[in-house]
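Missing here: one protein chain of the complex. Every other protein chain is in place.
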Amino acid sequence: MENLKIEKESAALLVIDPYNDFISEGGKLWDRLKAVAEANHCVPHMLQVLNAARKAGLRVFYALHHRYRPGDFETWKYIAPIQKAAWSRKTFEHGTWGGEIRSEFAPQPGEIVAQEHWCSSGFANTDLDLLLKRHGISKLIVIGLLAHTCVESTVRFAAELGYEATVVKDATASYTEEQMHATLVTNLPNYANAIVTADEVVGALSSLKALGTSA
Amino acid sequence: MENLKIEKESAALLVIDPYNDFISEGGKLWDRLKAVAEANHCVPHMLQVLNAARKAGLRVFYALHHRYRPGDFETWKYIAPIQKAAWSRKTFEHGTWGGEIRSEFAPQPGEIVAQEHWCSSGFANTDLDLLLKRHGISKLIVIGLLAHTCVESTVRFAAELGYEATVVKDATASYTEEQMHATLVTNLPNYANAIVTADEVVGALSSLKALGTSA
Amino acid sequence: MENLKIEKESAALLVIDPYNDFISEGGKLWDRLKAVAEANHCVPHMLQVLNAARKAGLRVFYALHHRYRPGDFETWKYIAPIQKAAWSRKTFEHGTWGGEIRSEFAPQPGEIVAQEHWCSSGFANTDLDLLLKRHGISKLIVIGLLAHTCVESTVRFAAELGYEATVVKDATASYTEEQMHATLVTNLPNYANAIVTADEVVGALSSLKALGTSA
Partner (left out) sequence: MENLKIEKESAALLVIDPYNDFISEGGKLWDRLKAVAEANHCVPHMLQVLNAARKAGLRVFYALHHRYRPGDFETWKYIAPIQKAAWSRKTFEHGTWGGEIRSEFAPQPGEIVAQEHWCSSGFANTDLDLLLKRHGISKLIVIGLLAHTCVESTVRFAAELGYEATVVKDATASYTEEQMHATLVTNLPNYANAIVTADEVVGALSSLKALGTSA
């Protein structure tokens, strides 16, 4: 995709849920993800894109799933199935290693961490939309987990709220190839303005840097 | 699913995009939908559910896609792919037959029509959430089109915003069985509290009526 | 305020509720507004600002209050006092002269009319935020009615959602000077980035035009 252009003033990288529970050996969900994530080199690609964005001076945002805390959900009258599952597994438990961001992905000073989201969309019930606007961002490059839940919901919301989204297809993963297909082939072409590879994004970010654009 | 219970005070039927362009012979998109919609008897099922809801006195809401009007999108700097497609086809053109609700599905007095949505979620940038709250509704029974775009986005948003959603799987359709599968099998079990048949809903609505519950 | 600068690419004029019922002789609410509106020349100032914006090629948006239609509110379980009042008066009745935009303020081709709002904020339950984003707008110049209800709520929402707002203090009106004071002196200095006169805005728009900036 030779045409991928990234405008530094209006674009940002959005990193979704790079928790140990998802993408580190020993994480609660890593075993379910592993086959798909290793097949497309998801984690190394996520890291390459993040590093390239940092080198190019692109603004980096984090959309993080709610970390489980004692008492969560106990008083709710209504709950979605995906929340019930997270509750029973205590996924991303606050204060535990699994609920920490994998170390290479830890936010650096000047990077923006939105409030934790309760379900799948990084935008729903959080300050992500506000923080993007306060930084003049209208275009998102999206990496992270899971493709068919948080990534797809965040990109659907992005389109609804007026953002352009580029999804990096080999810097995301799901539990099954069927889930990857549902998101990347069946659904997101309707909502993402581009679906690209990590190589393409790294290439575009490098030429951005070469051009010497400064913030 | 013998357990489907409908609470009349807090539940409503949500009908998504019953436009002629989608579900009437001669509509702009009917030919693309037809095979899937006829295979599961989508339109007759939609009608059975709507009629049963009306008989039972269940509140009925409509989430309707933006009808194309001249000038739309022309000044936009950013646009989602699905909007570009709707623009080029002039789908649901305002003032034309295709942009009218198929006659059997026309809203009746006391039924609530939310503002038109620009993309896929009936909640995004509309008054649907407000109108549901103003009527005390926290649970939705969802029918209509298309499964993998408006229905899936609306149900994903419903879960994010705190609603319980029941999806009627044979009262919805998409262009392909793959799209139906992506939505009904792969994705929505995470967000819908139940995925049921029209028969099950009609049954539950009938027993509701038999119980003589009144609003 | 010699420093008022308007950036054509990112700024827009937002016109709130220029209905006959508010600002035309014979309108349902004009008699209540008249003393305040004539004291600060509200309507002529609104028109001067609108015309200057049009000449300068500034993008113009409209935030319009819900027009009363038969059946409205009848089924609501909950209603705000301001809505109850609008209901009893049938303010801005759809299909009547009072519910029409005063003729000099009628939207022109290329100007953007957001969905009608049910209460006071032009942003709440409408597509205004989406449409602003889709046009790359992050700064609003606000004129219209009423100062202490729709204007104040819209500006409070603008600040919450990440927009910069400039309020034109003599292109707005309320029923009483006390209401004007509450909004323009007591409250909005917290949320509006500038509170200026129509003359200042017209001046800034004229220099914008003189500079020959083009969209």
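All chains are identified by letter, namely A, B and C, in their written order; residue positions are counted from 1 within each chain.
Just so it is clear, contacts are C-beta pairs under 8 Å (C-beta built on N, C-alpha and C of every residue); 3 or more make two chains touch, one makes a residue touch a chain.
All values reported here derive from a predicted model rather than from experimental measurement.
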Inset, instruction - Name every displayed chain that the left-out chain is in contact with. - result: A, B, C
Legend entry - Residue, one of A:Ser24, A:Thr126 or A:Ser153, that touches the chain absent here: A:Thr126
Legend entry - Touch with the omitted chain, as defined above, among C:Lys28, C:His66, C:Arg156 or C:Lys169: C:Arg156
Inset, instruction - Kindly note down the residues of subunit C that lie in touch with the hidden chain. - result: 77-78, 80-82, 85, 118-121, 124-125, 138-139, 148-149, 152-153, 156-157, 159-164, 178-179, 181-183, 186-187, 189-193
Legend entry - subunit A residues touching the omitted chain (full complex): 59, 71, 74-79, 109-110, 112, 115-116, 118, 124-127, 129-130, 133-136
Inset, instruction - For subunit B, enumerate the residues touching the unshown chain of the complex. - result: 129-130, 132-134, 136, 138, 160-163
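By definition in this document, only the chains that are shown with their structure count from here on.
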Legend entry - Top chain pair, ranked by how many C-beta pairs fall in contact: A-B
Legend entry - Rounded Å distance between subunit A and subunit B, as computed from the means of their C-alpha atoms: 29
Legend entry - subunit B and subunit C: spacing of chain centres that average the CA atoms, whole Å: 34
Legend entry - Contacts with two or more other chains, residues of subunit C listed in rising order: 129-130, 133-134, 136
